[in-house]
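One chain of protein is taken out of this complex; the other chains stay put.
All chains are identified by letter, namely A and B, in their written order; residue positions are counted from 1 within each chain.
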Amino acid sequence: MPSPRYHREIPARYRLEAGKCSDCGKVLYPARKVCPACRSQEMEKVNLSPKGTVVTSTVIHVPPDEFLNEAPYAMAVVETPEGARFMTQVVDCDPATVGPGMELDLEFRLIQKEGNSGILCYGHKGVPA
Amino acid sequence: MREVAVIGVGMTKFGELWDMSLRDLFVEAALSAIKSAGTDSIDSIYVGNMSGGQFVGQEHLGPLMADHLGLGGVPAARVESACASGGMALRSAYLEVASGMSDLVLAAGVEKMNDGADVTGVLATASDQEEEVYYGVTFPGLYAMIARAHMEKYGTTEEDLSWVSVKAHRNGAKNPHAQFRRVMSLEDVMTSSVVAEPLRLLHCSPVTDGAAAILLCPLDRASEFTDKPVKILASGAATSSLTLADRADPADLDVVELSGNRAYEMAGVTSDDIDVAEVHDCFAIAEICCCEALGFVEKGAGKDAAKNGVTDLGGKIPVNVSGGLKSKGHPVGATGIAQAVTVIEQLKGEGGEVQVEGAEIGLAQNMGGSGASSVVHIFQGV
Partner (left out) sequence: MPGIVGYGAFIPRNRISSEEIAQQWGKDAATIQRGLLLKEKSVPGLDEDTITISVAAGRSALARAGIDPQKVGALYIGSESHPYAVKPSGTIVLEALGLGPEIHVADFEFACKAGTESMSVALAMVEAGRVDYAMGIGADTSQGAPNDALEFSASAGGAAYVFGKEDLLAEVLHTYSYTSDTPDFWRREGEFYPRHGGRFTGEPAYFHHVMSATLGILDRSGHKPGDFKYAVFHMPNGKFPLTAAKRMGFSQEQMEQGWVVNLMGNTYSGSSPTGLASILDVADPDDLILITSFGSGAGSDSFILRATDLLPEKQDLAPKVRDMLNSPRKYLTYGQYAKLREKIIVND
């Protein structure tokens, strides 16, 4: 992943910085300019708690090339206590045990590498609470 | 707006076509459509294509294809909406004719997927790069999560998914254009390798090369070109969030419902009036969700539709008589046009072994991403 594209995502990926609509209260991760629920442009910054609950999940057996050695791995749509939803991997457990309702802690992990000589790309993954 | 008719269709064989390039595929399908209308005058061209740039390194398809059709000088541009690129190209062509700007407009979809590109990676660009692909998701993975959500909400089972594939292959076996013309048993499907739980290989559409084309003109000129014009009653399109996580309910393809309702309203028909439908079954779960979203069955009843024959030939609403994306193949940019070609042939009574008797009104629904874009066209035989 080219460095400039990676660099601008750092606040969201490293610190779980999100946006909260000042008008309707919807929490958006990552933050956006316009609220998709009410179109308000009044946003405040919030930090997500490093935990969440699985909404839906799968176990990827045929992965993209970058994740070849990690398969099979679980992926889930996770909802944080603030109501933000996002997609991530769930690790440090048997992937078959990941399913709706599972409680997670979010830990800082290496997500992917830009080949053998490129940058290392970090973010958060779920681990069973 | 003027009424618009289809006056010619064309389609290549779908499959792993090692001897044909992106332009070869396009030219064959387009020439076939033009020839079937008996004209050599084209006013404008729309090329439906998801990612020539990534699959074969070729962008700027409008002039390339116009030139190779011997139509240099004609306005031409590519239309992109991921796997709904074909349907959106048809919509663009329809609007240009309906508006009165042009008379003879070609909509052709094409994709060359088997040319050595990392197909999983290219397809994944239709989902959110920063929020989904970054973390390692694949397209089967996204639809697998939709399937899990549907299972959780409605009790859908892996067997329910598998019946969709069995039906698709039963129909596709009779389609001379299909990539996989063979019948698959329930056991074949349920013992195929796991791609993304709960989806197995035979719940997934294949990687396909192919092209399809449709020639449109104003309905009042259609008789100049064909004895059997088919009228476009409606075009409905919609969008939803690119990210699955931002959908209100991941078990529900809201974009399909929205695009379907817009098309029904424009056509002045309801789901009960549809005699035959091609829906976007890129994965078995997608057909189940699309049938629910289009109102062919109640929400939650989609899981039983294939098993109980509701969507089979002779059923209440035959769905994907072509074999669908599953058996016919899914050259992503061509799919939306190919679906329309199947419906148009049905309405002309040219459906061959899978003809739905007395079909008068048909629907084609084409979807992009994990349900981020959808376009529905409703056709009627004249």
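Going forward, a residue touches a chain if its C-beta (ideal position, glycine included) is under 8 Å from a C-beta of that chain, and two chains touch if they have at least 3 such contacts.
Source: prediction; values computed, not measured.
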Checklist outcome for this item: In the full complex, the chain left out is in contact with A
Checklist entry - Thinking of the whole complex, not just what is shown, which of A:M43, A:V62, A:M75 or A:I111 touches the missing chain? => result A:I111
Checklist outcome for this item: Where chain A meets the chain that is not shown, the residues are 10-11, 14-15, 50, 68-70, 89, 91-93, 107-111, 115-116, 120, 122, 125, 127
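Just so we're on the same page, only the chains that are shown with their structure count from here on.
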Item to check | Partner chain A, residues of chain B touching it in the complex | outcome: 118, 120-121, 124, 130-138, 140-141, 144-149, 152, 193-199, 241, 243-246, 250-251
Checklist outcome for this item: Residue positions on chain A within touch of chain B in the complex are 1, 5, 9, 30, 36, 55-67, 70, 73, 75-78, 85-89, 96, 99-100, 111-112, 121, 123, 125
